[in-house]
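My structure is below; once you've seen it, I'll send some questions.
Missing here is one protein chain; the remaining ones are kept as they sit in the complex.
Chain nomenclature is as follows: A, B and C, assigned in order of appearance, with residue numbering initiated at 1 for each chain independently.
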Amino acid sequence: MSSPDSLNKPLWSGRFDSAPDAAMLRFSTSLPFDCRLWRYDIEGSIAHVEMLGQCAILPREETQIIADGLRNLAAQIENGELNFDDASDEDIHSFIERHLTAQIGPVAGKLHTARSRNDQIALDVRLYLKDALRAAQSAVRALQRAFLARAEEHFGAILPGYTHLQRAQPVLLSHHLLAYFWMLQRDFERLEENFARADVLPLGAAALAGTTFPIDRQLVAQKLGFAAVSPNSLDTVADRDHLIESTATLSIIALHLSRLAEEMVLWTSPEWDFARLSDAFSTGSSIMPQKRNPDSMELVRGKAARVFGDLTTLWTLVKSLPLTYNRDLQEDKEPLFDAFDTVISSLQIARGVIETVVFNLEKMKSAAGGGFSTATDVADYLVRKGIPFRQAHEITGAAVRQCETSGRGLEALSLDEWRALDARFDEGVFDAVSVEGSVAARQSEGGTAPVRVREQLERAQALLA
Amino acid sequence: MSSPDSLNKPLWSGRFDSAPDAAMLRFSTSLPFDCRLWRYDIEGSIAHVEMLGQCAILPREETQIIADGLRNLAAQIENGELNFDDASDEDIHSFIERHLTAQIGPVAGKLHTARSRNDQIALDVRLYLKDALRAAQSAVRALQRAFLARAEEHFGAILPGYTHLQRAQPVLLSHHLLAYFWMLQRDFERLEENFARADVLPLGAAALAGTTFPIDRQLVAQKLGFAAVSPNSLDTVADRDHLIESTATLSIIALHLSRLAEEMVLWTSPEWDFARLSDAFSTGSSIMPQKRNPDSMELVRGKAARVFGDLTTLWTLVKSLPLTYNRDLQEDKEPLFDAFDTVISSLQIARGVIETVVFNLEKMKSAAGGGFSTATDVADYLVRKGIPFRQAHEITGAAVRQCETSGRGLEALSLDEWRALDARFDEGVFDAVSVEGSVAARQSEGGTAPVRVREQLERAQALLA
Amino acid sequence: MSSPDSLNKPLWSGRFDSAPDAAMLRFSTSLPFDCRLWRYDIEGSIAHVEMLGQCAILPREETQIIADGLRNLAAQIENGELNFDDASDEDIHSFIERHLTAQIGPVAGKLHTARSRNDQIALDVRLYLKDALRAAQSAVRALQRAFLARAEEHFGAILPGYTHLQRAQPVLLSHHLLAYFWMLQRDFERLEENFARADVLPLGAAALAGTTFPIDRQLVAQKLGFAAVSPNSLDTVADRDHLIESTATLSIIALHLSRLAEEMVLWTSPEWDFARLSDAFSTGSSIMPQKRNPDSMELVRGKAARVFGDLTTLWTLVKSLPLTYNRDLQEDKEPLFDAFDTVISSLQIARGVIETVVFNLEKMKSAAGGGFSTATDVADYLVRKGIPFRQAHEITGAAVRQCETSGRGLEALSLDEWRALDARFDEGVFDAVSVEGSVAARQSEGGTAPVRVREQLERAQALLA
Partner (left out) sequence: MSSPDSLNKPLWSGRFDSAPDAAMLRFSTSLPFDCRLWRYDIEGSIAHVEMLGQCAILPREETQIIADGLRNLAAQIENGELNFDDASDEDIHSFIERHLTAQIGPVAGKLHTARSRNDQIALDVRLYLKDALRAAQSAVRALQRAFLARAEEHFGAILPGYTHLQRAQPVLLSHHLLAYFWMLQRDFERLEENFARADVLPLGAAALAGTTFPIDRQLVAQKLGFAAVSPNSLDTVADRDHLIESTATLSIIALHLSRLAEEMVLWTSPEWDFARLSDAFSTGSSIMPQKRNPDSMELVRGKAARVFGDLTTLWTLVKSLPLTYNRDLQEDKEPLFDAFDTVISSLQIARGVIETVVFNLEKMKSAAGGGFSTATDVADYLVRKGIPFRQAHEITGAAVRQCETSGRGLEALSLDEWRALDARFDEGVFDAVSVEGSVAARQSEGGTAPVRVREQLERAQALLA
């Protein structure tokens, strides 16, 4: 039986006169990051070798020895007997093969039958991707539930809605929180679609053209739980769409979280003071004893930049590459792993923040009344009296201007003052300028009126059920 | 009746003391690019105003006058009576309103009832996006058909398959062309999913909170052909997901086209000489009389960079924006339009190239035999004799080395020479080293054997039927 | 004399059997955007042809005719006699040549002597770039002057400095404004360095290898005001570094402006209320009569995304292109032009905003006192009494906590209360907690103490002098 060390040279080294350069080895090895795929690599190898046995390509005794050896290796890695710390193998496949050979002898080499590293790594990545997409979906669902719970808890609370970061119209806090629910709902759907396209078995493409052995790809797909088998071996080896489209979805999630993070940073500023993050998600300052910083949300916001960087790498990498495999593609894994790790942990942190943030409902309510946020209601009130919108808008603008000059709010104007602006005002204007009246009146479908937001909550709950 | 000119000031100017700065007007106007949305803007306004009439929010006589006025305007723009050349309006909505008012008088102002520019532009963009996605799908299908036709035409032709841009194994030209068919098939599916999420009516979100008027959003959705109505007004105004995910799909298409373009540039180089572009898609040189440049494909390759730039702009734009509308979002339209224009025209050019390219089948065939591209077949042949793959690989490597030294191909080795390398070689090796034999033997599902590629062709045709 | 129309076919068409496809013509023409380079193209051609005459490569009579014809054309374009509206030429060079030939006859064709379009366009772009870099520098300087003027005007005013968007320590408004001055100063320096590398004559590289005519490149450089001549013709034709590094500098400027814009959006929100934009740089709402939106700054912030998109396009375009010219490179001009247009206009808008913004100094001052922003001063006061910083930090943290609970500021604590926290407090603590005291005490070099900020102002003024 060969020693592991003597096997630790590439399969292809025979035809070469001299060994790779040491710097080149460091530059090209993928083990430091693809070791993470060990479980998928072994799982895929077991399915492959069992199929080889079932198709009589290799004798059953041999495939049994190989499969058992692989299961044994998995157990050793699982329990820490075997680790990647000082391994100098080229990649995870070589690592596994080296140890397998050390343990079961040269029969291990038969694992290469009807398979290439090109489709082996393609398989490993798809297996990883399917798990990672499901994990991301689960983190999305958990954050959706957090938003839903807080929206239920504070049903009825009012804050200003903003456009241009100026107070625009009063809205329900629940309505605002549910806006994020729906963003995440779209994210969930996109992840589901990415999953469907990831769920296609690549194994069997071999180096690029298929194999001369009578393999049964449908059987492997069934063993590994893939919904379909890829139709074209060249495309299979060259394709990185599934990585890219998944990372694009992750980028949209990161985008949504960056908007949430921005709002939490604003809301916890002393100027806004709409919310206070729990201690668990805040940080102090080493120099300023009074500080209470929303670091959790700043990091979530910053990490979105990282995910866009990962996506940029992936696009740029694949652009203009001729078919089929080119070594450039080895660089696809680190950005993929980083994007999933970053987005899943960001979702978890966001969930913790949302579950524990304390809203300052009084401050929200009082801000909703400031800034003339019911001016539109006054204009709408005039329109209902038959005044064209443009004119109604101008009359209300004049009222706002008058209030600004005198430092008052719209609710402080007397009926006489209103009538001085336009004779058509009557008592009804006082309903129009009240915050509760304003919110309750926006009953259009999808609007902020409590009756409509209640509908939304129910629809959202149904989706999660 | 006001003159159009006097109306040419923003609705909101009443409350301001002084006019916008001239540089600011140039900086902020969107008419030069959103004028392209005129048809959608008018279509949306007609549906809106008709609904206002049907819901008794405005008198039917008035909504009739407004709708007729809008239809009249559309006809005038259509036939060139009205154009955007010297217009100094802020945006397409103001342009339309100004001319409508000039033609039907102040009743035009009632179009503002229960609607804001925030949800009006959201509507215009979704109507545009739905059309653009369908146009992209149609261009994808046309290119798929071109690949399919050429794959049928040249069924049986053989060229080298490449990995690392080194000849790897012989494959069918049809197999290679179909690889692009499947990439495009995934693109088509992604566009379909983007469409489903774009197909949601935003109108009715009003400024951000819904409206106090008893509008019927389902009715508007039905009039305009939307499958659903958006559930949350804040999300509706803030959401740019549909633009971003569609542009991400366009980027993947551009990526696929860049790979095709790279291959065509290589194949038409004198070194490869696998193909000759038609005159219609080639360009000469102003200085070098012998040149015949694949400019069409170089431009397609280059334009992928442009689409990635558009996508970068969109991500970066939306990151960290608090809800709901912020004026930054005005910058979303130019990259969106550019991405669709670029990708659709690139697809059309690629189709023209593929339909007219002349393949040099002889050159392909002879290259397929060079470079020892059947070495894997020799190794597989040894494995079938029971030799472990690693050893088979090494023996074949030695054969290649011997041939390299003597400047011959594998097919030139005599049986004695093979046996000198390993005693287990027999006559079967001559089948293994033949190009046709190699291709025919790769019968695994999705492989390059003619019988498998025929299956693929049929499956592809069924998809397009 | 040929008619312009008959000349309107590419120089290289002779060797081709059929004409380019119409879609291909639209796809490949650069005239719609490179027409902008007409002045540089003519200027470069005049220098080139005069040199041809001086070097006796062409007869002086002919070069005189050509140069005069070119000057005449320039005048015609200048005064609008000639325009690009319906021209269907491939590019600006063809447009110029066609009209020149129409006006002076076939001698115009001699302009091609010893020159290729590859180095002609390289020249045009460098001439444009030099002008554009100078224009950007000038816009940077103007904005620096605006910051300096406002810093002078409000010398002494105090606002809170922020970290994590939490109030940290009081600072001078002038100090804050000067922070932008220094960012812009670095931008100015980078533009200068970009200019130096742009200031190299490419003409003379010809198609890629130099020319067989005895041209004098130094003479052309001198005529056109270039500081140097490029050393390697292959590099000259392939090189796009100067575009990319300049656009990278523009991106950093856009980044600085996006930070300024974010601050202005925050400061003009009702929550902050530190500033009010002038009417000239604000916008109202079509639906909400009370709104006063900081659209100018939101657009500046959004347009940064556009510049990053331009840069992304440029990187991606050039990546992996073999030497020398590839048609992909035609796509370099639109992002370059867009980046300069966007950044220069953003600088101008920012200048207008800064020149006219009204600061709410009272609100700033009162905010500076809130949020315990002098807590660090208390800690420093304790350290000066010999207490280790960690302990001082903890004692002050306790004081903040006590104030938070009782809803007071640090300045409201009595000496007894301070002493209850730690016996070492004395009267000196009252100086430490005052806002003016805090600012005045930060006298380290570059710090916010008035004496230090005065130094900065003087240094800044000296730089602009």
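Note that in this section contacts are C-beta pairs under 8 Å (C-beta built on N, C-alpha and C of every residue); 3 or more make two chains touch, one makes a residue touch a chain.
Computed from a prediction, not measured in an experiment: that's the story for all the values here.
Interface note for the absent chain: among A:295, A:417, A:431 or A:455, the touching residue is A:295. The residue touching the chain not shown here, chosen from C:87, C:102, C:244 or C:280, is C:244. Only one of A:279, A:362 or A:426 touches the absent chain when the whole complex is considered: A:279. Seen from chain B, the chain kept out of the figure touches residues 163-169, 265-266, 268-272, 284-295, 298, 312, 315-316, 319-320, 367, 370-373, 375-376, 378-379, 393-394, 396-397, 399-400.
Counting over the whole complex, chain C has residues 11-12, 14-15, 106-107, 109-114, 118, 161-165, 168-171, 175-176, 178-183, 186, 189-190, 193, 197, 204-215, 217-218, 229-239, 241, 244-245, 248-249, 251-252, 255, 258-259, 261-263, 266, 301, 304-305, 308, 311-312, 315-316, 318-327, 376-377, 380, 383, 388-391, 393-394, 397-398, 400-401, 439, 441-449, 452, 456, 459 touching the chain that is not drawn.
One chain of the complex is left out; on chain A, the residues touching it are 10-13, 15-21, 23-24, 26-28, 93, 112, 115-118, 206-207, 278-293, 295-296, 298-299, 301-306, 308-317, 326-331, 334-335, 345-346, 348-349, 352.
Following the convention adopted for this analysis, only the chains that are shown with their structure count from here on.
The distance from the centre of chain A to the centre of chain C, with each centre set as the mean of the Cα atoms, comes to 33 Å. One inter-chain figure worth recording: chain A and chain B are separated by 23 Å, centre to centre, where each centre is the mean of the chain's CA atoms. Touching of two or more other chains is recorded for residues 163-165, 168-169, 266, 312, 315-316, 319-320, 376, 393-394, 397, 400 of chain A.
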